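Pasting a structure below so you can have a look.
All protein chains of the complex are present and in place, except for one that has been dropped.
On to chain A.
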Amino acid sequence: MFADELKTLRRLGVRHVLLQILNFVSVLASGLMIWKGLGLITNTESPIVVVLSGSMEPAFYRGDLLFLTNPSDARYQTGDITVYKIPGADIPIVHRVLETHDYPPNNKGAVAASPLVQRQLLLTKGDNNAIDDIELYQGLEWLERKHIVGKVRGFLPYVGYVTIAMNDFPQLKYALLGGLGLLALIQRE
């Protein structure tokens, strides 16, 4: 099936094969760098996430794509939709902030006058849940800023199903990657 292509590759030499592999690998590298760059600009480790559960209906449904930012100088307000990760749990959760309390830093008796303190204690609850998230916190009483991945700024419906499909059927992921690799090796720019 690939006899023609293999013959061509053998005829064209090592440099050509290296160039073709480079074509493929550099597409992956640029995708990775765009992701990392986006994460740095938005100050969050995961600037785009997919909703997995229905706990935020009717605002977000399973399969929605969410765009996050994590401004380090802004205060999280009640009503913000945040994505947080509890240490020990590997899946981030997207729920709304129910309560926030400012916890002034211990500045030798002085209290910071600005409301933009870094120490915030947060309590969240999913819109579609009956109770707040205390049981999800695995022993913590409040969420702190360091647990928050980001705040939701925008969303795209349904697009996340591609990621869900690739996670549930890893063969799909490998097939896609394999197909891309083959295409890149055979085509010339």
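Operating definition for what follows: a contact is a pair of C-beta atoms (placed from the backbone, for glycine too) under 8 Å apart; a residue touches a chain by one contact, two chains touch by 3 or more; residues count from 1.
Keep this in mind: contacts and distances are computed from a predicted model.
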| item | value |
| --- | --- |
| Hidden subunit of the complex - UniProt protein name among "Signal peptidase complex subunit 2", "Peroxisomal biogenesis factor 11", "Cell cycle control protein" or "N-acetylglucosamine-6-phosphate deacetylase" | "Signal peptidase complex subunit 2" |
| Sole residue of A:His101, A:Arg153, A:Lys173 or A:Arg188 that reaches the chain not shown, by the stated touch rule | A:Arg188 |
| Option touching the unshown chain, where A:Leu6, A:Ala29 or A:Ala89 are the choices | A:Ala29 |
| Those residues of chain A which, in the complete complex, touch the missing chain | 7, 11-12, 15, 18-19, 22, 25-26, 29-30, 32-33, 36-37, 39-40, 44-45, 146, 188 |
